[in-house]
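Got a structure here, written out as structure tokens. Questions coming.
Of the protein chains in this complex, one is absent; all others appear in place.
Now for chain A:
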Amino acid sequence: MAAAESPSAALRRRDLCSRGIRLAGKMRADVVDLLDAYVEQQGLDASASVAAVEGVPLAAVERWDEQTGTQRLLENLAAYRAFRALLAQMLEEQREQLGEADAGLGRALAAVLLQVSAFAYHLEELLRLESRGIPGEEGDEEEEDGPPPPPRLSLFEQKLRGLGVLRELAQWAVRSVRDLRQLAKPSPATGAAPGLAESP
């Protein structure tokens, strides 16, 4: 059984969780606005069914309530790191295709990318608090025979992928708020904050 958390660590965790919840809430609002602008600029139907695209982390999860705190943090961190790379790619493609023609959308994309980066860092802080090692990012390790780069998508496929990225990011922001609220809850058994390894 994990040792009970010190009061200062518990306070720090609750503080980080509160701030994380606010970050995620703001992020979701901005992503929703960005999604509206994106579908208009790309001429897409906002309700179009888009098949899941490789590399876009899905927010949907079964037995979410059974996850431990560590699992929540690790899954969130992996997701936002993936979104960081996907948004950076979207931004580059946007600039290649349209230059600075739609500076508004480019700026909005860049702003969301910044929020995603900040949220990922916030999650790393939470993991450090629990003396958990921060998992390395994919691509950090040198490999002699790394996986081949994915084939370049067609322009239409890029549009659909962007739609998928933003939709899932909006869903993840909702899930992250719930995850952090779970993490911030004190343990009902001891009255002290539970360790992350314990069941939620």
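In this section, contacts are C-beta pairs under 8 Å (C-beta built on N, C-alpha and C of every residue); 3 or more make two chains touch, one makes a residue touch a chain; residues count from 1.
Operating definition for what follows: contacts and distances are computed from a predicted model.
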Missing subunit (named according to UniProt) among the choices "Pyruvate dehydrogenase E1 component subunit beta", "Cytokine receptor-like factor 1", "KIF-binding protein" or "5-hydroxyisourate hydrolase"
"Cytokine receptor-like factor 1"
Among A:V53, A:A85, A:A111 or A:L129, residue touching the chain not depicted
A:V53
Just name the one of A:A29, A:L98, A:I134 or A:V174 that touches the chain not displayed here.
A:L98
Given A:A78, A:L91, A:L114 or A:L129, the residue that touches the chain left out of view is A:A78
Give me the chain A residues in contact with the hidden chain, please.
40-45, 48-61, 75, 78-79, 82, 97-103, 154-157, 159-160
